[in-house]
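Dumping the structure here so I can ask a few things about it.
Only one protein chain is missing; all other protein chains are in place.
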Amino acid sequence: MGQRLDEFHEEAGERGIADPREAHAPHKQHPSAKEYIRIGIILAFLTGFEVWLSYSGVRDGLLVGLLMLTMVTKFALVVLWFMHLRFDDPRYSRFFLVGLALAACLYLIVLLLFGVFQD
Amino acid sequence: MASVSLPGSGGWLRRPTATTGAWSWLTTVDHKKIGIMYGVAGFLFFLIGGLEALLIRAQLAGPDGTVLNADQYNQLFTMHGVTMVFLFVMPMGAAFFNYLIPLMIGARDVAFPRLNAFSFWAFSAGALFLYSSWFLGGAPNGGWFGYAPNSTTDPTIGMSFYALGLLITGVASTVGAVNLAVTVINLRAPGMSLFRTPVFVWMGLVVQFLLIFSLPIITVALFQMLFDRRWDTAFFDPTRGGDPVLWQHMFWLFGHPEVYILILPAFGIFSEVLPVFSRKPLFGYQFVVFSGIAIGFIGFGVWAHHMFAVGLGPVANTAFGVSTAIIAVPTGIKIFNWMGTMYGGDIRFRSAMLFTVGGVVMFVIGGLSGVTHAVVPSDYHQTDTYYIVAHFHYVIFGGGVFAFFSGLFYWWPKVFARMLNERLGIIQFWVMAIGFNITFGPMHILGLQGMIRREYTYPEGLGLTFWNQIATLGSLLIALSVLIFIVNVIWTRRTPKGLENEDPWDARTLEWTTSCPPPAYNFEETPVVSSLDEFWHRKYAVDKEGRTIRVPAGAASASHDDGHGAGHGIHLPSPSFWPLIAAIGLPIIAYGALWSWPLLAAGALVTLIGVYGWALEPSVAE
Amino acid sequence: MIESSRSRPTGVRRRRIGRGRVVRRRSLWVLALVALTLLLAACSNGDLPQDTFDPAGQPAQEQKGILIFVLVIAALVFVLVEGGIVFISLRYRHRKGQERMPKQIHGNTRLEVGWTIAPAVVLAFVMVPAISMIWSLAAQPPDAMHITVKGYQWWWGFEYTDPDMNVSYAENEPITTADVMVVPLGRTIDLSVTAAGGLVSGPGPDGEPNPDFEVIHSFWAPRLFGKQDAVPNRTNHIVFTPAETGTFLGQCAEFCGLQHARMKFRIVVLEPAAFQRWVAEQKGPAVEPDQELIDHGMDLFMNGEFEGGQCIACHTIGGTEAAGAGGPDLTHYAAPTHECFAGCNFETRDVEALKAWLRDPNAVKLGAKMPNYHLNDEQIDALAAYLMSLT
Partner (left out) sequence: MADATTMSPDEHTTTGLPSTKLAMWLFLASETLLFGALITAYVLYRGASEVGPYPADIFDIAYTSVSSFVLLASSLTMVLSLVAAEKRDYARMRVWLLATAFLGLSFVGGQVYEFTTFYHEGLAITTNLFGTTFYVLTGFHGVHVTVGILMLLSLVGMSWSGRMPEDVGFPVEMVGLYWHFVDIVWIVIFVVVYLIPTPNPG
């Protein structure tokens, strides 16, 4: 019994975040200036699209949907490229995502409890 | 940020060097000293909060009590709750985590030693700020839960102190939580995988994450309360369409994770003490760990069980009733594993063990009454009655405070190189256990007999007198037991320092491999860890017949050092007074927010100076 | 687990009963006896007018049932778990002079699964009836009588909003009482619980927000129904059916400031016929003064301008010019059912209490919203006489 448990710990240690090999894994390269600028242009374009949308007079439901889409895209682009989550160790993303997911879930439930989305 | 080669970087930025005396405490960045200061501060506030409780009990000792008037009573019960939760249990948890986590994971200090000092000073500043309200227009009087709009419109200044004071201690806790979380994740000794850290460390990690994710919520709520009070915003003002129920959601979104922040340190202590005094490894280690994580997660999804009577509707009440019931499952897993640990053990009922077993027994009572609240239709009756008061004192006092005393008895020799008196400890335990049950047991009955919470008096005709008298009597017994502990501490201080046996309990974890008290650098050599319960495995081995036998002496104590003359060449962070200065600015900002913009700006300047001094000072003393 | 108990040295099982044991056993008995006496004392405690274990109607009866149900289950878990802990503590405690190293057991997955599932099953068993009762309590029967309950700092107001309960002296005005709610026996009543103040209904007529301000209260009559909060701008429902006549006590359960402790009310349950008589009386306007002193009191009430204000700024007396809002309706202040006043802290029949209240409300109820008008004795006597005439 005890034996097997120790094995479990060994394994957890090796796969877990204490992995010695991973500790010396080479730092993935940050993007180049060119790539940053490319992302910057996409962001600017998306923002322009958002502003245009808000003047375009499309139906409210569609407008909100599209705006949410561009918002999430912009958010993701900045987080993944400018904040390097795409290139960095996945553990940073995990911590950040837990916070983000928690915020999204909890506050959505709160708004639901107030019946904000009922109309 | 560090300076590489700055000529003459001494000057006014030179780092202090004192290692003894008052100055050394003010500038220390040593996690052990900071842990002790957290402990002392927490215990002082326990006495103050207890004194407030005794006044509450005096007022309620009979019908139509005249010890206090309504106004005084409201301030006292509010400050009692706030003090006990934010100024006693939280810093006490921080004390244990600060002192023990680095030792348990084989680290020299926490990840950010100066930030750690800042946490402590900010906490102290916030606590003193809160208590200064007694002299500056009245203490908070809207309950620890501060329900708007009563709290936002009360004409006295008390609840502004509440908002600002908790904001300051909140900053302290957030910073401290990030620090400790990084410490556990990043500073473990070689071989110390997460699944080889003691359960206490795990519970510490979960608590830090709960803090990181729940404090921002109350921060916003407190700002909103402050803005409503000071600058007439409309967040919770029903006359302008604001909905006071928003405050309740925000408060309990934080408040329920908060109660697990209060209890998980206790679970950690239980999980360390039980194996040692049963001389068995913790039963189902990974289940205890995972259930702790599960409690942390589920704890975020139950907050509205404090709001069953608010009228959220049957769907919400069903959902939150169910989620609340679910949380009993991981908690039960813990209880059963602790029982499994004791089962078949060689149980030694020293004071530490008594407090732990007593604590588990009391906690289960509180947990079971918690489950009865989850039965929503009966909670419609119980909510806001003394039945709830009984519930949470059983879990917080019965679980949390008993655990703290257990931890104090257990780790006292580690920290102070003196043993607390066992006989007094055992007497204290029984007086406290009996007093505790006489105080809070009757409150179940009182609640069901219709005694509401937060009432400064009750008339004769309600038939509540008898049990209230008993409860008051019990509170005196608790006070007596606390006095016995104080006597024990004073008594112990007069015994000579030094332990015959530096491993008095035959312990299992890494903190006992170093000397008592540990040297400033904790470990002469960074320990290399090869198993859970590392220290035990260094002392004991399994022979061919499967019996556990002691490894010949010498092998076990190999890593001990006497703390003298050793430790040269170990780089330790130097003391610094900037964290203290940065922290002092915070209450000045808060007073400014109450009374004057220039004062606020001055406080901000002090904090800014502290931060810049901090960033610019050289990384070591010359 | 089993192995470990087998591996215990056999000698341990034989128990020598030493002195320490006897003492411990005796003290256990003493403890048990003390507990028993206390419990008996509790039962013979006599009058418990707010006892949830003494229901006088639905849903209190049902709620008591489910509370006992969950308490019994909790007690079973309690006995099992705590009994287990005590048993293990006694059985495996270290005994002097018997060094032994317990078997080092790390865990047992089957047990873990067991004690994960077992509590879950127990909880499911508890929650099923609980959930069904959440829904049954939320149902609002169509034939119920409607009363709006309003929380004020620190008293309760009641408005009988059914159309057949309008008063005779004004149009579409419901019967309004304070401090005491009168209801008929056996009738199902649907309370709309809210706090006074807040926005009346969305924006006011000219977009102006209502300056009325009120905090959160909670309405609870332990022998009749569980609580629902009274939140400004929100309405919660309590549906209940009294099964006994008599007077039932209740009080505000949500902390609401200085006098939260004394924000009480009473529910008087009358036989249906008596209730109809009561309704008839309440529909009528206030009685006219028939004595000089009373007349003087009325004059003071309607026209007196005191230091601090006027009575009619806040109070209504039906059928007179007094139509203030914010304070309790005094139309039938002295009706027999209006047993108590000012948050039910004083008996209406106790005229001295009324006089003390008029002299300085804050002196008898700290923080009371009614100002001190610095009335003299003669004015107080007249006002008291007038109020006591309003049957």
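All chains are identified by letter, namely A, B and C, in their written order; residue positions are counted from 1 within each chain.
The rule we apply is simple: contacts are C-beta pairs under 8 Å (C-beta built on N, C-alpha and C of every residue); 3 or more make two chains touch, one makes a residue touch a chain.
The model shown is predicted, which means the values in this text are computed figures rather than measured ones.
Asker: Of the residues B:Phe77, B:Phe129 or B:Phe235, I need the one that contacts the missing chain.
Answerer: If we include the chain that is not displayed, B:Phe235 is the one touching it.
Asker: If I consider the whole complex, including the chain that's not displayed, which of B:Phe227, B:Phe416 or B:Trp430 touches that chain?
Answerer: B:Phe227
Asker: Where does chain A touch the missing chain, residue by residue?
Answerer: Residues of chain A in contact with the hidden chain: 17-18, 22-25, 27, 30-33, 36-37, 39-40, 43-44, 47, 50-51, 53-55, 60, 63-64, 67-68, 70-71, 74-75, 78-79, 81-84, 89, 91-92, 95-96, 98-100, 102-104, 106-107, 110-111, 114, 116.
Asker: Touching the missing chain, which residues of chain B?
Answerer: Output for chain B: 1-6, 111-115, 174, 178-179, 181-182, 185-188, 192, 212-217, 219-221, 223-224, 227, 231-235, 240-243, 246, 250, 571, 573, 611-612, 614-616, 619.
The rule is short, and it goes like this: only the chains that are shown with their structure count from here on.
Asker: How many angstrom lie between the centres of chain A and chain B, each centre taken as the mean Cα position?
Answerer: The computed centroid separation for chain A versus chain B comes out at 33 Å.
Asker: What are the residue numbers in chain B that touch two or more other chains?
Answerer: 243, 245, 281, 285-286 - these are the residues of chain B that touch more than one other chain.
Asker: Provide the list of chain C residues touching at least two other chains, using ranges where the numbers run on.
Answerer: 104-108
Asker: Given the complex with chain B, which residues does chain A contribute to the contact?
Answerer: Interface residues on the chain A side: 2, 5-6, 8-9, 12-14, 16-18, 98-99, 102, 106, 110, 113-114.
Asker: Which residues of chain B touch chain C in their complex?
Answerer: Where chain B meets chain C, its residues are 69-71, 74, 142-143, 147, 149-150, 153-154, 238-241, 243-245, 278-281, 283-287, 309-311, 313-314, 317-318, 321-322, 325-326, 328-329, 332-333, 335-337, 339-340, 342-349, 357, 360-361, 364-365, 368-369, 371-372, 374-385, 445, 448-458, 461-463, 466-467, 470, 540, 542, 547-549.
Asker: Which of the residues in chain B end up touching chain A in this complex?
Answerer: 185, 188, 191-196, 209, 212-213, 217, 243, 245-246, 249, 253, 281, 285-286, 300, 304, 312, 316, 531-532
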